[in-house]
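Here's the structure we're looking at; comments come further down.
With one protein chain held back, the other chains of the complex are shown just where they sit.
And now, subunit A:
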């Protein structure tokens, strides 16, 4: 969150910004919180915490700029700084491993070449959701921000504090991993996956 205070809002302005620009995003915020924590109470805490911080730092929000991206950034930081610490989840352990693996170029296509668009279309919501949830949190996050919430790469770069190039490559890897999971479901569904070697 930017520490620069652009100006001070009056009490009426604060209320107007909070109700008009912040609260309409509560559904997306809760969905994001839930997909990060997989727990309704934790998601509620994260969202509540985010809105309280947003109110406290409202003077550093520039009216008319992207409130949703600003709020998502606060929620993401709260998740990293507080929730992960509380739950003693090791940060980035699985990510590092996966990142190294996927930096090797020849892995990419091989692993996903069997998955067909038709079999994806037939999948159930639960299967898609489980596949997404099974990804390491950094990969899951970029797919949520891009495909579920429709943020641009530039907005994602700001939310995640990473360069746009990293957004692009992380998304690409996240999608390869997601396809790998989906391919597992497709095989279970009995689709012919042409395994000839």
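Methods note: a residue touches a chain if its C-beta (ideal position, glycine included) is under 8 Å from a C-beta of that chain, and two chains touch if they have at least 3 such contacts; residues count from 1.
Keep this in mind: contacts and distances are computed from a predicted model.
Q: Can you work out the missing subunit's protein name as recorded in UniProt? Choose among "Anti-sigma factor", "Pyruvate flavodoxin/ferredoxin oxidoreductase domain protein", "Carbohydrate ABC transporter permease" or "Flagellar basal-body rod protein FlgG".
A: Result for the unshown chain: "Anti-sigma factor".
Q: Of the listed residues A:67, A:132 or A:160, which contacts the missing chain in the full complex?
A: The single option touching the absent chain is A:132.
Q: Considering the complete complex, identify which of A:80, A:120 or A:162 is in touch with the unshown chain.
A: Touching the chain that is not displayed is residue A:120.
Q: What residues on subunit A make contact with the chain left out of this view?
A: Counting only subunit A, the missing chain is touched by 11, 18, 23, 26-27, 30-31, 34, 40, 43-44, 47-48, 51-52, 55-56, 105, 108-109, 112, 115-118, 120-121, 123-125, 128-129, 132, 143, 146-148, 152-153, 168-169, 171-172, 175, 178-179, 182.
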